[in-house]
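What you see is the complex with one protein chain gone and the rest in place.
A and B label the chains in the order they appear, each numbered from 1.
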Amino acid sequence: MSSYLLRGVSVLGAAPTDLALVDGHISGTADSSAEVIDASGLVALPGLVDLHTHLREPGREDAETVETGSRAAALGGYTAVCAMANTSPVADTAGVVEQVWRLGREAGMVDVQPIGAVTVGLAGKQLAELGAMATSAAHVRIFSDDGFCVADPRLMRRALEYVKAFDGIIAQHAEEPRLTEGAQMHEGEVSTRLGLTGWPAVAEEAIIARDVLLAEHVGSRLHVCHVSTAGSVEVLRQAKARGVRVTAEVTPHHLLLTDELAASYNPVYKVNPPLRTASDVHALREALVEGVIDVVATDHAPHAVEDKECEWAYARPGMVGLETALPVVLSVLGERWDLIADRMSRTPARIAGLTGHGTDLSVGSPANLTLVDPSARRVVDPAELASRSRNTPYAGTTLPGRIVATFLRGVPTVLDGKAVK
Amino acid sequence: MIKHLRSAADLDAATATLILDTAGEMAALAGREVKKLPTLRGRTVVNLFYEDSTRTRISFEAAAKRLSADVINFSAKGSSVSKGESLKDTALTLQAMGADAVVIRHPASGAPHRLAQWVDGSVVNAGDGTHEHPTQALLDAYTMRSRLGRIDGLKVAIVGDVLHSRVARSNVLLLTTLGAEVTLVGPPTLIPVDIAAALSKTTKVSYDLDSVLPEMDVVMMLRVQTERMQDSYFPSAREYSRRYGLDGPRMRRLPEHAIVMHPGPMNRGMEITPEVADSSRSTIVEQVANGVSARMAVLYLLLGGKA
């Protein structure tokens, strides 16, 4: 087994030290055969964990595969990603989630933890075989119809109750479908000007409000995907104050970008939920710092060129995000390393039940970590992305921080900013 | 001079006035025996229509032909477009054909903006989704100016389904740029959110047609599609026309000089009664004739100089 000695690394911004990675764990000492990496000026973070990744396989391998998405994740500093269920076929059976899990193992760049669909075919009519997915080799714990909302309140209640048997969690895509028919962007001043059908904030807030009450009523865990509005933050704040077992995520793009970008009608800025206003962005940032929002999740959503190089209304919503998430968060939060580690590694790992991830970088812990050069600045070039898709909203933007190396159980997946395989 | 006309917001007051003045000259030329002008000889104008709109297409076609441009009509029906060719691929085809201007009508808001990113020629928005229809606003402004002598200071009510109306958006932008005061009137369900902030700070909103009529110089009635009933924007056609339709008694609440406009096609009996549509206040027929002049002016100003 290989071993590495990271010389002069700053763990979460602390004073430089040496970190030995031996046999997949962090060790007190390294022997003389250890490969030495000069890590001076680099910050070590526990390997990032993404609760919300679309890997597109099976079904849209032209947009992304488990392998290309895993590589993008590793390059972004991730050691584990949760793969959303809206593939084709939908990940609503043990067979599909095991396939995705196996593909992740074969790629070997990050731990790919499949998310199972809540309902058969994401159709919102009938529960999928949640128990079978939970006891499959993929050990599914998170269930989500992401892309669609589990809109039927009775079905949502049943799902929340049912997964208690195996400590599951329902991750809700909060979007009241009747309030967002034909919706193209945030409903507000800009949608009025652009003549694009609005996606009102209340369509998200109403579902979150209903779901926290349902979760409270049945005593279950609820996770809210991609929270995007100031109103949602208030609903979550109140629910948490009452002790409801709810967690929530925000995407990097909702922490940085606003609906004004739609004025170009370039669908690279089309995403669901849509980019909101500057005051929403402000509220989301505050909520993330406070802990009302628990984690940053990418909602990495690769799309083929033809699904974006078209009219706004015909474009698919979504942005790639794995390779830019940490730089965006750094630009938003600054070098608050412990906070970043919490929101991007520890807490998502805990929510997903990924025990080998998100652990402190102390002796004996699994050597899942990433090294960041905080002084570097990079202009985002879509052509350089490892993702198979190019739909980044940050093309030409200068972002702080460069992911220099990532280790998965002591083995480098990224070195010198390049994927090892 | 501007390169594209994608939105009425592309026009500042000076440019808009220049277009209206030019339209006036074009209208004067329309009265003579030889209507054709050699101005755009050798230039190619493509009418790229993804929606059926015979009136608008014919108006643009007549405008381009009177200026001697070569006109190519490229309609979505019976072309590669209906076989699923993307807008971008179509744009590259038009580019290869050497289109100097593309007049585009499209059901998706913002399609002209996308097109302008892919072609070198000028792009003229002939109506995009629920966004804008800037040449309609120009012909409406021209009609107002012809009838009332000015636009600055006019009080204009735009009545009906503002939410889905590209005519309304373009008119609010253009008329306020030219100094008119616009009041949007309709049921609250059909007035888009934050309209004043979105388009123009001086825009007012009213839900009560009767109360605004006595002050207006112009009332522009918008077409209201009965399908909107199914989406609960209003309860019934009867209730809509009772509250927001323009009939004879309502028309008589207007000042003596006030005019009634409609972009067409009308739903007679829904938003406007035949008595009003056929009255001497109605400019509906003039608007059609003015459409050709306004579009000639736009084509001349976009294509009549150095590219």
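Quick note on the criterion: contacts are C-beta pairs under 8 Å (C-beta built on N, C-alpha and C of every residue); 3 or more make two chains touch, one makes a residue touch a chain.
Here, contacts and distances are computed from a predicted model.
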item: Identity of the absent chain, which is to be given by its UniProt protein name, from "Bifunctional protein PyrR", "Carbohydrate ABC transporter permease", "Chemotaxis protein CheW" or "ABC-type Fe3+ transport system substrate-binding protein"; value: "Bifunctional protein PyrR"
item: Displayed partners of the chain not shown (whole complex); value: B
item: Residue among B:Thr22, B:Ser165 or B:Thr273 touching the omitted chain; value: B:Thr22
item: Of B:Ala9, B:Leu37, B:Ile72 or B:Ala289, the residue in touch with the unshown chain; value: B:Leu37
item: Residue ranges of chain B at the interface with the undisplayed chain; value: 1, 18, 21-22, 25, 28-29, 32, 34, 36-39, 67, 300-302, 304-307
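By definition in this document, only the chains that are shown with their structure count from here on.
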item: Rounded Å distance, chain A centre to chain B centre (Cα mean); value: 45
item: Interfacial residue positions of chain B with respect to chain A in the complex; value: 86-88, 106-111, 113-114, 117, 128-132, 166, 169, 192-195, 197-199
item: Complex interface listing, chain A residues touching chain B; value: 184, 187-198, 264-266, 306, 309-314
